[in-house]
Structure formats: structure tokens, C-alpha cells
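Dropping a structure here in C-alpha cells format, bear with me for questions.
Only one protein chain is missing; all other protein chains are in place.
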Amino acid sequence: MNKESKMMRWLNERYNLSLIEHFAEEKKVPHFRGSFWYYFGGVSLFLFIVQVVTGILLLMYYQPGAQTAYESVRFIVMKVQFGWLIRSIHSWSANLMILSVIIHMFSVYFTKAFRKPRELTWYSGFILLALCLTFGFSGYLLPWNTLSYFATKVGTEIVGVVPFVGKPVMEVLRNGSDVTTATLTRFFALHVAVLPALFTVILGVHLLFIQVQGISEPESWKYLPESKKSHIPFFPNFVLRDVLLWLIVLNVLAILAVYFPWELGHKAEPFAPAPIGIKPEWYFLFMFQSLRFFPPKLLGVDGEVLGISLFGLAGFLWFLVPFWDSKTSKGSRNRIVNYVGIGVVLYIIVFTVIGARAK
Amino acid sequence: MMDVPSTGKMSRRTFLDYFLGLSVVAWLAAVLYPIIDYFRVPPQTEAAPSSVVAGSVKDFKPNSGKVFRFGNEPAILVDTPDGKLEAFSAVCTHLQCTVQYRPDMQRIWCACHGGVYDLNGRNISGPPPRPLTGYKVAVKGDDIVVSKS
Partner (left out) sequence: MKKIIIFLVFLAVIALPNVSNARTQEKKPVDKCLSCHTDIGSDEAASYMSDVHFKAGVTCAGCHGGNASVEDQDAAMNPKKGYIGVPKPSAIPQMCGKCHGLARTTFRNEYHLDDVVDQFMSSVHGRALNQSSDGPTCISCHGIHNIADVSSVKSPAYPTNVPKTCAKCHSNPDYMKKFNPGLPVDQYEKYLTSVHGERNEAGDPKPATCVSCHSNHLIRPVKDPRSPVYPTNIPETCARCHSNKAYMAEYHIPTDQYENYKQSVHGIALLQNSDLSAPACNSCHGNHGAVPPGVSSVASVCGTCHQANADLFDKSVHRAAFAKAKLPGCVVCHSNHLVKPPFDAMIAFDGGGVCGKCHKNMTSDPAAGAIIAIRWTLDSLTRGRKDAEALLSRAEQLGMDVSDAVYSLKDVNQSLVEARVQVHSFAATSVESAAAPGLKIVAGAQKSALAAVDEYYFRRHGLGVATLIITLLAVLLFLKIRQIERRNKG
């Protein structure tokens, strides 16, 4: 005790830590039946940290390039001490992170936490989700195996279908007209430099907004008197709970990595015929599956173009939910938001399942 | 702060704190051990990208050959007496032995049953039923790059 306070005093004299202390003491988190969902933001943050750590570790041995990408990942998995573990955790953690971010987004959506004054938090969160998906897409190619090669080929082809800007964007993404090792270099730069920098900045902004505004209270508390609202202190109660959950997630990660090591597959051979049943990662599956259901021509427009445009539009509307949800912000309930949300969740689940079962 | 705490509570708390601290240390060890071990120099210091780089131009003299690993199969690179580079699968088409270059015969030869291939990979004597699969050879800088054509 004595030692601790001595150190605190030393720091306090120089940095006025009492401010932070004060902030931490004051900060409260609403405590209610649905507050479990509040933890997914923290879980996503934890998984991001895991990604950064394991990503840096992988970078110690990974070499991009036609003759080295696959071989170096193979080397990491086979020869480097615990390389298999680091690589498996990186892959599993990436998927869990996207899952956790998606759950986080829907929990924010259904608790209407995006409303005034938190619109900017929603927008920044949406951008973070988009960055996560880009992370996943770019990282998937890096081991340069058959599946990732063809998934990238199909994925970038879909980008190329977008009217007007599609083709040039696709060529910029691919760094050429086809997926080659030039694409690999570009994706590598994206994955380890551009995206982490962007992500960190936007994540910082996202967290800053939350700290400034405090955590959103549930809808049902609107007309509740202050005394009926139950809170727990952010520090240490909420933080410790967060840490507890992180530990559990870490455990799950370790078990997944050991029992279901992420497969390396075979080295990509650009001139080999595409294997049957190429599928994107599960989080793109619902879109991929929907595009397959589109007729080749619809109302004189190319079905694929129409599908992609519709998805673009839907994503944009979703992004803009704080705008069109204007009614609720004025106080009246807007059930449409809930119905849309449930519809979207059901749609994504159903099409992901269909996509996963499709041959 | 706590003037008269019950001794039982006090000891339980300190015990819990102590134990918690200990397990944090154990946890740190469990996490750091693989990470630190990860940096240990691996048995083979670098990833082996040579699945297609068969060797360096400098190491080759006309009328010589070298067997190297190509994917999961052995392959043979031959510098012919006229100084041309040719590469073939080194798997004999007879009984899957590994063939070798015989400078004295100026032929590719299989030690198992004396099968002989010419420097175009054609089976010209002995039991091999088919020619050797040819590969494409390109020289990039000093590297001899062999690829499936």
C-alpha cells in the first residue's frame, strides 16, 4: 500500500494523475438485463490486440512473393517454434473478431445506441467494420494457397462488376488485370501498413467518442427516474468483468488453435483450373450466395450489377440509420427499425446457411 | 481505511490477492513462453523458396547435372555439353527411381535398371516406357528458375 501510494505520489506530482483517477471513478456503466451485449465491443478490442500481437509475430518470418509467400507460411507453421500456434491464433482470432464486431454492431442497432448524440460513434464503428472485412479479405490471400488465390480472384472480379468505377478499382486492387504476385504485394502492404494505421486512428476516435459521451443507456430507461437506474462503476468492476471475458475468449482461441489448426492448403498455381466449389470467407458468404440467385438479366440490367448495386445501396442505408430513424429521436417509438434489423439478421443467417451448404 | 477488519476476512482477501497475483504471473508465463520461443532460431534458418530455383548459373559447368527438389518430386537440371540448360522430372518412368546425369555417356541414366534418356528427355534405351516430363528453364540473374511448362 505504502509503496504504491509512494509511486502514485511521484507520478501525480508530474502528470496530475488524479484527473484520470477521477474520470475512472466517475465513469459508470448501465447495468441491466441486456448489458451482456455491451461486452462485445471490449471483446472486439481484445481480439484486435491479439491480431496486432500475432500479426507482428508473423511478420517476423513472413516473406511476400511468388516463391516465398506460401513457403514462408509453411516454414512458420512447420519449423518455427510455436509458429503453428501463432498462425492458427491469428487466423481464428481474425474470424472471431469479425463475428464479435458484427454482434457488437447489431447489439448497438437493436439497443438504438446509434441515436443522437452518438451518430458519429455509429459511423466510425461502421467504418471499422468495413476495415475489418478488408483486413480479412486482404489477409486471406497472403498465404498464397489455392483457395485464397481463387477466392481473391472471384472477390476482385465482383468488384470489377460495379458500374463505371468497378474495372479501374479492380485493376488498382489487383495491381494489374489479373491476380498475380503483384496483387500479393499490394494486399500485403494494405494488410500490414495501410489498414492497421487507418484502423488504429479510427478505433481511437471511436473509443474517444465513447469516453466523452459515456455509455448509452437502454431505450427503456428513457422515462425512468435516476434512482431506478442501476449502474456499476467502470473501474474496476466493468473492466475486471471485461478482462474475465477476455480470458475466456483467449482460452477459446487456444483450444481452437490447437484442436482445429488453420489449414495451409496447397500452393496456388495460377494456371491450374479453379477447384470446384470456391467459396469466400463465411462473412462474405451471404452476399456471394445472393448474387448466385440473381437472374443473369433483370429489367434489362445485368443481374450481377443489379445485385451489387442493391447490396451497396443496402449497406449505405444501414450506414445512414441515424438519419432515417429520425422519428425515434423525437421520442416516439419506431418499430420499423426493429423490423428492418430482424429482417437483415434473418436474411444474413439464412443466406449464410444456404451458402455454406451449397456445393 | 480499514480500522478493525475481521481477521478472517482480511486473510481471505490477502490470500485471494496473493493467489490472483501468482496466477497473473503464471498466465504471463504461459503467454510469453510461446512468444519468446517463437523468436528462437529455427532449425532451418530461412524459408526454403527454392522449389523452383534449381541453383545458380555459376555452379554449373557444361556436361553436368544436378537433382533438386521440385514441389514434392525430384527433378533434374542438366547443363548439356553444348551449354544448354534442360530440366526434367527426375522420376524414371519405369519404376520411379531417381535418374542422374552421366557425363561419360552424356545421357540421363537410371541406376536401377540402366534406363537411358537422351538430353531431350526421350527414353532411348532400357526399360523406361515413356520420356521424362520436361520443365521450362529460365535464367533470372544468376538464378536458374525451373517451372512447369
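As written, the chain order gives the labels A and B, with residue 1 at the start of each chain.
One rule holds for everything that comes next: a residue touches a chain if its C-beta (ideal position, glycine included) is under 8 Å from a C-beta of that chain, and two chains touch if they have at least 3 such contacts.
Computed from a predicted model, the values in this text were never measured in an experiment.
Contact with the chain not shown here comes from a single listed residue; of A:Leu11, A:Val172, A:Leu240 or A:Leu298, that residue is A:Leu240. Residue B:Ser23 is the one among B:Ser23, B:Ser56, B:Gln106 or B:Asn120 that touches the chain missing from this view. Against the chain not shown here, subunit A presents residues 74, 77-78, 84-85, 232-233, 236-237, 240-241, 243-244, 247-248, 250-251, 254-255, 258, 261, 264. Against the chain not shown here, subunit B presents residues 13, 16-17, 19-20, 23-24, 26-27, 29-30, 69, 72-74, 95-98, 111-114, 123, 126-129.
In the analysis below, only the chains that are shown with their structure count from here on.
Spacing of subunit A relative to subunit B, judged by their CA centroids, is 35 angstrom. Partner subunit A is touched in their complex by these residues of subunit B: 27, 34-35, 37-40, 42-44, 46-53, 71.
Partner subunit B is touched in their complex by these residues of subunit A: 53, 57, 60-61, 63, 65, 67-68, 71-72, 74-76, 79-83, 85-86, 247, 267.
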